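Questions regarding the structure given below will be posed in turn.
Note that this complex is displayed minus one protein chain, with the remaining chains in position.
Here is chain A:
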Amino acid sequence: MTGFLTLLARNRLALAGGIVLLLVGLLALVTPLLPLADPDVTNTSNRFRPIFSPDALLGTDHLGRDLLSRLMWGTRLSLAVGFAAAIVAATLGAAIGIIAGYYGGRTDNVIMRGVDMLMAFPYILLALAIVAALGPGLLNALIAVAAVNVPFFARNIRGITVGIAHKEFVDAARLAGLSNTRIILSEILPNVVPVIVIAMSTTIGWMILETAGLSFLGLGSQPPQADLGSMLGEARSALITNPHTSIVPGMMILIIVMAINLLGDGVRDALDPRLKSGALSRPMAATRVDRKAPVPAPTGAGLLDVQSLETQFHVKDRVYRAVGGVDLHVEKGECLGIIGESGSGKSVTALSVMGLVASPPGVVTGGAVYYDGEDLIGAPYRRLREMRGRNVAYIFQDPLATLHPLYRVGDQLIEAIRAHRPIGKAEGRAKAVDLLRAVRIPNAETRISDYPHEMSGGMRQRVGIAMALANDPDIIIADEPTTALDVTVQAQVLTILDDLRRSRGLAIVFITHDFGVVAQLCDRVAVMYAGRIVEEGRTAEILDAPRHPYTARLMACVPELGGGKRRLEAIAGLPPAVNKLPPGCAFAERCTRVQEDCRQGHIPLARAGGHGVRCLHPIDDSREAAQ
């Protein structure tokens, strides 16, 4: 709750709206206590007194009634009616929406078609019809405004409920023996309340306007009772001769509705989880760079040479060291595997190469990434854009999320080529077909005009690879490209990647958590833990004789096909949070070989030949590793 209020207060406009609304609300509350003239006493000899008259601060209306007093009482009434209508509409609408969304099927159909019919009427006509049937009066106007707004809530809440009703925790509640009523009350309702609040905060202003509208037409509050709408309605005839009688209630309506809408938008933004996480604030086109230490010089190793790369996420006052000094290099035609668990920094390392880490909150705080001798960290955005896709291309885990659902795959491929060089329609199409053939998509000529949803997961990932190949890059960074695929399809996709790197001399950086995949595809492998490489070397060497205890333990806890039923060697505990890294070795807490010196100081990656290990007490004996 305090978090919500601070978020809300950070939005200046919402804060201003909130303060104004609070003031208006307070004034409305204390109106009966204020020394005001009776709002309903007429004094025709005193009519149309101007603003700032000695006995009437805001003047008087056509019957000589004190406008200030009428304004205060009218605001009180309008606010009350508006809020009451909003609450009635929200309660009814939410109940209808939840029932329709939860039960689905025929119930949903009948209810929602009824709601659709209500929505098909112009709202003012519907409100007029309701008031005409019930007779004029403020209470009936309230009922009409509430009824007109029920469909809005019902549809909104139904949509949310449908999403929640299919969540696993609702199934779990059913299995725990909860009845439908209980599920609605205890599982669904608490999860839709924020949405109801958001919808209400953005519609109360609208409802006050509608009530005022009905009163303006003479269907709401009846004379002599004042509300903002009826005041405007009565002042209409004197609009030209005595404009202040209309301006006074008009300004009040404007102030109230503006304040409510500004506050409502603020409430919505503060409650929406996506906005809260900052996901909708637009990230910069390239990751922010803020290197304090001197930039390391290129070593000339490999086509891509990453040196002591550090990438952090700055969230409020916390600093997450996602990548804490990573050195990597990959040669032409070579496949480097990066293996690690979630949170080990493997994906952030990969994204940092081309400045694709979202900023804010990501910042590259140190190191360099040399592509053919050129430092990409801090390169101008123009240069990065030129190189993205043409020199270094990416393949991501979920092709359904990376392909645009509304464009045909062929058009997306041609677009990827056009981003780098102008190409004619026919030529583009021919090139796209070639690309699809290169990733072994059968019937490439017809498949080119498929939409992504018409393809299977394996086919989509082939399109993802084809897109990465579109501009003949030298390096492909593949971030768990087969994790979402079935084993039979995974085998096909891996062979395609392997063939491509051999035939085109591609350098591949392959990120995965699967030792089997690394063993089959990669020449070298780097094992990452808590943002650092803990072991690096030739794949066969590391898999045969891992030297870092983490590598050995990680390999032991993955079951391997053909081993039969057995107990696995689990690693106790969890990896450390990267905003609270311990001094010394990050794995010390979970390590069985830990000694006193492991918990202090920086532990370097000690290299012997091509094999590097970041451990003070590495496993020496290959027999020991086997145990």
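Everything below uses one rule, namely that a contact is a pair of C-beta atoms (placed from the backbone, for glycine too) under 8 Å apart; a residue touches a chain by one contact, two chains touch by 3 or more; residues count from 1.
Going forward, contacts and distances are computed from a predicted model.
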item: Omitted chain (choose from "Glycine--tRNA ligase beta subunit", "Cell shape-determining protein MreC", "Peptide/nickel transport system ATP-binding protein" or "Ubiquinol-cytochrome c reductase iron-sulfur subunit") - UniProt protein name; value: "Peptide/nickel transport system ATP-binding protein"
item: Contact partner of the left-out chain, one of A:6, A:456 or A:579; value: A:456
item: Residue among A:491, A:594 or A:616 touching the omitted chain; value: A:491
item: Residue of A:107, A:299 or A:520 in touch with the missing chain, whole complex considered; value: A:520
item: Touch list for chain A against the chain that is not drawn; value: 167-169, 171-179, 182, 186-187, 190-191, 341-342, 440-442, 456-459, 462, 486-492, 494-495, 498, 513-517, 519-521, 543, 553-554, 557-572, 574-575
